[in-house]
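Just one protein chain is left out here, and the rest sit where they should.
As written, the chain order gives the labels A, B and C, with residue 1 at the start of each chain.
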Amino acid sequence: MRTTLVGRPIDVAALTREVGAEDNGAISLFVGTVRNVNEGRAVDGIEYNAYAPMAERELAQIAEEASARFGTRHIVIEHRTGYLALGEASVVIAVGHPRRAPSLDGARWIIEELKRRVPIWKLEHYVDGTREWVAQLPTGEATADA
Amino acid sequence: MRTTLVGRPIDVAALTREVGAEDNGAISLFVGTVRNVNEGRAVDGIEYNAYAPMAERELAQIAEEASARFGTRHIVIEHRTGYLALGEASVVIAVGHPRRAPSLDGARWIIEELKRRVPIWKLEHYVDGTREWVAQLPTGEATADA
Amino acid sequence: MTLEVLLFASYADAAGASRVQVVVPDGATVADVVAAVRAAAPAIPLPKRPLVAVNHRYATPELAVAVGDELALIPPVAGG
Partner (left out) sequence: MTLEVLLFASYADAAGASRVQVVVPDGATVADVVAAVRAAAPAIPLPKRPLVAVNHRYATPELAVAVGDELALIPPVAGG
C-alpha cells in the first residue's frame, strides 16, 4: 500500500503495475479529472490546496481501512496538488484484488471517503477570470471521522 | 467509443487518455488479470480463445447499451486473445463521464455483461502440465441476450 | 439442406473438429439443428438447452435457419 500527495502528473500505468500481483484477478482504477464546467460556470483550471500532513495521514488511514474492509494490501492512492489544467488527473486510486467485486467496491469506497474527509480544497479558475473555492459539502455538514 | 479484440498487450495509459475529455470529471477502469490460482489449482498461464466476429459484435453491442444506460460515449473495451502469462491484462474497460457514480457503475456493468455473453473461452494451463477449459457459468445456464 | 455448425473450446475438443455438418429439412429451426448435432456428434457435451448463435447473434430455439446462415454452438462463456 502507498498513499501520497504529488506535485507532478500521475502515471496511471505505473500505478496499475504497482498494484499488480500474480494472485490478483482484477485491478480497478478511479481517475478524477479536471472538468471544463462546474455548476454551469466555464472552468479554466483548478488549484488544489491541501493541509498536507493531515491529508497524508487521512489518505493513509483510508487505505488501511479499505484494506481491512476489502481484504487486499494492493492499494495505491495518489492525489495531486497545485494548479491543474483541464483534463488532468487530480486523483488516481488503484485497487488490486483476487476477485473483481471487492476490487470495484474498494475503489468506489475509497473515492467516497476521500471526498468526505481528506483536507484538500479546490480553487476553481473560471474562464471569465474569477476564482472561487469549491464547497463540496454544505457548510458545517462535513462530518469526517470525528 | 471503441471495442476490439487484440493480440498484443493492452496499454492502460493509452485507453485512459482515449476516454479522457474536457467535460469528464471521472474515468473508471477495470482491468482483468491472469491469476496464479483458480479453484485451488496452480495456474501457469491462460489461453484466450474467441469466436472473433461474434465477440467483436457483442463487445460493440455492450458498449452501445452502456452508452445509452450511463449517458456517455467515452467508452473503450479491449479484450486480449492468445496465450497470456500470469499478471497480464486480459481485458481493460475504460469509462469516462462528467460524474463519478455513472462512470463507476458503467465499468462494473460492462464487465458483468462481458462475462455473461461475449463468446470467449479460457484454456487454463496448470503448473502440473494439464490444461482445462474454464466453465464460468453452470453448463446450460448461460442465458445471454437471447 | 446441409448446414455447417461452428464449434469452440470444449465442444471443439470433444468433437475433435472445429465444425460439424448436419442435414436438416428445409424450414428447420435452431432446435432442429441442435437435435441433429446431438445425433451426428454425440461426444459433444451439450447441455439441455445449449446456446446457439445465428449470424453472430444468440438465437432462440424457435428461430428458422437457412442455407448461408453462420451457425455456432456456444459453450458457457468465460471471458474477462
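Everything below uses one rule, namely that contacts are C-beta pairs under 8 Å (C-beta built on N, C-alpha and C of every residue); 3 or more make two chains touch, one makes a residue touch a chain.
Note that the structure is predicted; figures quoted are calculated from it, not measured.
S.K.: For the chain that is not shown, enumerate the shown chains it touches in the whole assembly.
M.R.: When the full complex is considered, the omitted chain touches A.
S.K.: Looking beyond the chains shown, say which of A:G32, A:G45 or A:P98 touches the absent one.
M.R.: Selected residue, touching the omitted chain: A:G32.
S.K.: Hey, which chain A residues sit against the chain that's not shown?
M.R.: 32, 48-51, 53-55, 57, 79, 90-91, 111, 114-123, 133-142, 144-146
Keep in mind that, in the parts below, only the chains that are shown with their structure count from here on.
S.K.: Relative to chain C, which chain's C-alpha centre is the most remote?
M.R.: The most remote chain is A.
S.K.: Let me have the rounded angstrom distance from the C-alpha centre of chain A over to the C-alpha centre of chain C, please.
M.R.: Comparing mean C-alpha positions, chain C is 49 Å from chain A.
S.K.: Show the residues in chain C shared as contacts by 2 or more other chains, in ascending order.
M.R.: As it turns out, chain C has residues touching two or more other chains at 80.
S.K.: Which chain A residues touch at least two other chains?
M.R.: Residue numbers touching two or more other chains: 100.
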